[in-house]
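Of the protein chains in this complex, all but one are displayed in their positions.
Now for chain A:
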Amino acid sequence: MSYLNVPRLTFSGDFISDVSTVNNDTQHYNNSTFQSKYQKPKTEIAANGWWNPEGGATFGFQDCHVKQIIGEDGTSTSDPLLDDIIGQIVCGAEGRNSGKMVDLDPQQQMVSQLWGVTFRILTAKNELLLEGKIDPTGFRNLQMRQQTGGKVNGQPFGGTWTSVIEDVVWGDLAHSSPFLMALKSKTQENKLSINLNAFGYYYNHAKDGRFSLGRILGGLGPWFTNEPKLFAPARRLYGIIGDAPNDNPKTQQPIFFGASNFLFDKKNARLSIDLGSSFPISDSMGNISLNTNLVLAVSKKSITFSASDSINLVTGNDVLFIGEVEYEKGADWINTTSAILDFNNLSNDVVSALEDNQLLLLGRASINNMYSIIAREAIDGIVIRADNFVQRLDTNQTNEVRLYAYQFGVPLQNKNITITQEPPTAVSPKKDNQPPICDIPGNNYPAAGLTFDTTIVTDNNGLAILKLTGNSINCPREYLDGQIYTLDYQLTNVPIDAASGSVMPDNFIAIHLRDHYEIPNTPVWSDIKPTMIQFANLYPIMSKFFIDFSDPDALIAKKDLLIFAFDRDIHDPIYMPVTRDLSENKRLTILKWLNNPIIDEQIVLSTEKKVVDANLAEELLQAKATPLTDYQKQLKDAVRAKNGSNFSSPEIKNLFEF
């Protein structure tokens, strides 16, 4: 079961994510209202092109090393004398780009995906031990990490990428590592399970020079057939101390230990928990200053508290203790262990209780035999998640979304899952003399853009397939291609656990449905001009240093290189567009034009089509009258918080000290 299984290794280090930020602002997509200042960095008084307008979307591992291995018996070592793998280098591709990190859309920035990332482990002499490709994956489990807020680095949240490494190649020297040989023999289909807990990302040009860097705590373990690829089929622990997400973000007390994965291995009487996604840290480098004695226990009764700022207590009599979370202050412990802990040789009582009772993360209270509940397992142990939850969809295309349901880590068979489409949200009208400079479209309209079954059923592996078909839509967002839709899912008649998703909801599918577009027989410049001008506006690094996409002659002069880039496989980091946001037909139209570039005389002032569809107008009116759903409110707040606006992250010195 996933990276939490054994044999497992941990690694840690930095990641670089040089994302471009002009495209973080929806209004910047409007060619007719775009201003050149949107390509400049933000200032004290102006948002401009945000914090990294000249970003190139590069994602890569930097200065990452293997720190620890956990063997089949659940014991760990970080001694390089015991296995050659310890201390080796974790890095990206050789001789090619390291990968890209991209948003799905400016109106869905909360599922940023890694594309084209190669994962390698090398010796210090550059000899290959292991190499494979990370299946594209969007981040999840966004949660508060930094007790000091984002003052230094600008981003106090952390997030998690989980995926599989495919087409694994084992280097000749892998034989010198018993660990790697054990991993190779245990994993299936030549895939590995990888988890990257990221935090401490820098928006700010801080004195420590870490702009556009963040920290990664990695876990790598075997992958098994019939398991999800893009999340761990683990049990989940949710933080419940702090304010619920939809409270006023300006005064909100954040939830720490928001979401953590754990694996209960009954056969081996072992509990493995990953606190690397959630452990509170005092700064962007992962230093720990927590003072609380943390204890793991199994609850004897069902615990259903949601997040609140009042403390919920249990007595020692109501739980079975598993053990102390033996963390250490400073940064060494978290960087060595990735904050993944294994509790071996669980007692028979604990083993038996863990099968169908909730795990709790407790803080030792000052009152005798009383404990504060910092985090509790999902109610009834139910975890349901969409695997490939980020979808790009063209007209008449049908994608299969895999949803998995588990209870206490065991697949839930033959259960109904209900799928619901979020209702349309309203257009935010433009304002005079302040942003937005143009109307900001709403989402989820036209409602008929998607076709799918509203009820699907799980199979023996807990898997249910959602067939999702994109219908023809015609510029509902006017200046932005296609539409962003969100689907929610839950076990039929089982409410979503209110403690899940401390910042963003856990259970949603994010979809970019592209506009219907037919490839012209002989495309002319005005066919692709709006798209190319948008590129030129949104990616100043290209227009400044390489090519002005708005100039057809410049494109023609470099057409060989552009054809090369627009013709790559979507998994190739060189693929254009980097953001992977064009419909297939628009991409093919650009290619067709590059192969036979015709510059027509037609002057196109604006190709943005006005919404004329009567039904759509009706939907938009309704949207205006409809309050946001919980998901929509949470998304809105989360985006603002992620981007550092309208959000306070005060320094919290005495976390869990009551």
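We adopt the following convention: a contact is a pair of C-beta atoms (placed from the backbone, for glycine too) under 8 Å apart; a residue touches a chain by one contact, two chains touch by 3 or more; residues count from 1.
Convention: contacts and distances are computed from a predicted model.
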Name under which UniProt lists the unshown chain, selected from "Molybdopterin-dependent oxidoreductase", "Transporter integral membrane protein", "Probable alginate O-acetylase" or "Ferritin-like protein": "Ferritin-like protein"
From A:5, A:21 or A:58, residue that would touch the chain that is not displayed: A:58
Contact with the hidden chain (one of A:97, A:407 or A:490): A:97
Full-complex contact with the absent chain, from A:101, A:122, A:142 or A:217: A:122
Residues from chain A at the interface with the omitted partner, ascending: 16, 54, 56, 58, 61-62, 89, 91-97, 122, 124-126, 205, 208-211, 213, 541, 544-546, 548, 560-561, 564, 573-574
